[in-house]
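To keep things clear, I will list the structure first and then write my remarks on it.
Here the complex is missing a single protein chain, while all its other protein chains stay put.
Up next is chain A:
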Amino acid sequence: MPSAETSAPARPLLAIRGLRKSFGATEILKGVDLDVRQGEVVSIIGSSGSGKTTLLRCVNLLEEFQGGEVLLDGEPVGYREQAGRRLRLKDRDLARQRAQTGMVFQSFNLFPHLSAAGNVMLGLRKVKGMGKAEARAVAERWLARVGLAERADHAPSQLSGGQQQRVAIARALAMEPKLVLLDEITSALDPELVGEVLATVKALAGEGATLLLVTHEMRFARDVSNTVVFMEKGLVAERGPPGDLFGNPRHPRLIEFLRGTRDH
């Protein structure tokens, strides 16, 4: 993966412009703008219901959105314009675009009928068209990088929550996505397992992976991110380097939010 230093393209890797998303009459995202540069680690914080997770899901096209655009490496994702009308892309094109971003979920979502290695290999084989031996080798390499070389042939049910989440990280990263989306990946873990997963993410960030993550771990957001974004009521309310955002918050809701998270 190229690091931020070696390649600093003028245009951001991910550009979100005026993103609007409603569930029925409820507007969840009200015109979000957000850039993520190559090699950058961006953390989104905010209270529940602020639209953080929905934003990630829109980027990975798991949700449709009604307005604005998401550009990945300059390419609009999810929709195309035809004669002034906005049309959802076909399944095959959506799949191709989703393969360019990796996603790790709060609830792991490992495939229970496959081993740890099988989980990592599925996309390599069926999306990238790798042969079995090559996919296995790649899977083993990634499992080793998340510290699970010995668990390659274990079923998900034989792994702890933290181990499952690390397999999920390996599954996402093995596809060599341009961007990795991490959606509250430690929220479903027992407190003593949170550390191992965060250490894994930190290592990836150190190696130059481009990460956009939603987290409730303020210390982690402060440690790992280049940029922290505070979302409030479907909009980006404040953004900046972690030192500024945590050290000198300006938005009244952010001040209140940070006070709330410090209490526990």
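As a working rule, a residue touches a chain if its C-beta (ideal position, glycine included) is under 8 Å from a C-beta of that chain, and two chains touch if they have at least 3 such contacts; residues count from 1.
Just so we're on the same page, contacts and distances are computed from a predicted model.
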| item | value |
| --- | --- |
| Name under which UniProt lists the unshown chain, selected from "Amino acid ABC transporter permease", "Pyruvate dehydrogenase, beta subunit (Lipoamide). (PdhB-2)", "histidine kinase" or "Molybdopterin synthase sulfur carrier subunit" | "Amino acid ABC transporter permease" |
| From A:Ser22, A:Ser47 or A:Ser107, residue that would touch the chain that is not displayed | A:Ser107 |
| Absent-chain contact - pick from A:Arg98, A:Arg145 or A:Arg166 | A:Arg98 |
| For chain A, residues in touch with the removed chain | 60-62, 91-92, 94-96, 98-103, 105, 107, 109-113, 122-123, 126-127, 155, 157-158, 168, 171-172, 175 |
